[in-house]
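Input: a single structure, listed below in structure tokens.
Only one protein chain is missing from this complex, and each of the others stays in its spot.
Now for chain A:
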Amino acid sequence: MSANHDDHHHAPDGHGRALRLGIGGPVGSGKTALVAALCRSLGPSLRLGVVTNDIYTTEDADFLRRAGVIDAERILAVQTGCCPHTAIRDDIAANIDAVETLEERFGPLDLVIVESGGDNLTATFSRGLADRQIFVLDVSGGDKVPRKGGPGVTTADLLVVNKTDLAPMVGADLTVMSRDAAKVRDGKPVLFTSIREDKGAHSVAEWVVGIVDAWHHEHAHSV
């Protein structure tokens, strides 16, 4: 490419840009609740942007804007044309565009969170879009879900099992979930949350601060 182009074309490597964190998982597991919680916990100390991938309408983006946990303009919604996993894995162009738009408008940012549309256990983020990813399950899907594995459960940098408050109601055994997850995840972390009870999802927020710090050190010389 010619050397003197001064349009906003970010290098695909991480230099001089925010950490991009993907949050994926099945429909209704609590992804938007987790995004809101992270905005609450991290908003005071980190410069944030959020991209949502809604299946229909702009429900998730609207929810976050109404929740008032982050400036409304710092949330962009991407439409996925019937295929939520395509937009985060196979054809990430619209998501990259949204992330870079946020960085151009409000940058420099520390963290851009990309919430995927609710999908199945095979839906993971492309490395071209997300530097790190969290997969969110909930206990109401049954305690067999971690055992079933799938790339979301096995490869995500962090597995979150949400809605622990519902475990007694649905008869889900958290120790079984914890043991099975450990077995398929090769030592990668798993956190149990009830975002209903902990509105800041503090354990997850602490993990995110850790990866943002690490990212910053790795790329500090270019910022």
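We take it that a contact is a pair of C-beta atoms (placed from the backbone, for glycine too) under 8 Å apart; a residue touches a chain by one contact, two chains touch by 3 or more; residues count from 1.
Everything that follows uses one rule, which is that contacts and distances are computed from a predicted model.
Selecting from "Protocatechuate 3,4-dioxygenase", "Fe-S cluster assembly protein SufD", "Urease accessory protein UreF" or "Cytochrome aa3 subunit 2", the unshown chain of this assembly corresponds to "Urease accessory protein UreF" (UniProt protein name). Checked against the hidden chain, the listed residues A:68, A:81 or A:168 yield one contact partner: A:81.
Considering the whole complex, the residue from A:75, A:96 or A:195 that touches the absent chain is A:96. Residue in contact with the omitted chain (choice from A:55, A:174 or A:209): A:55.
Interface residues of chain A facing the missing partner chain: 1-2, 5-9, 12, 55-57, 78-83, 86-87, 90-94, 96-97.
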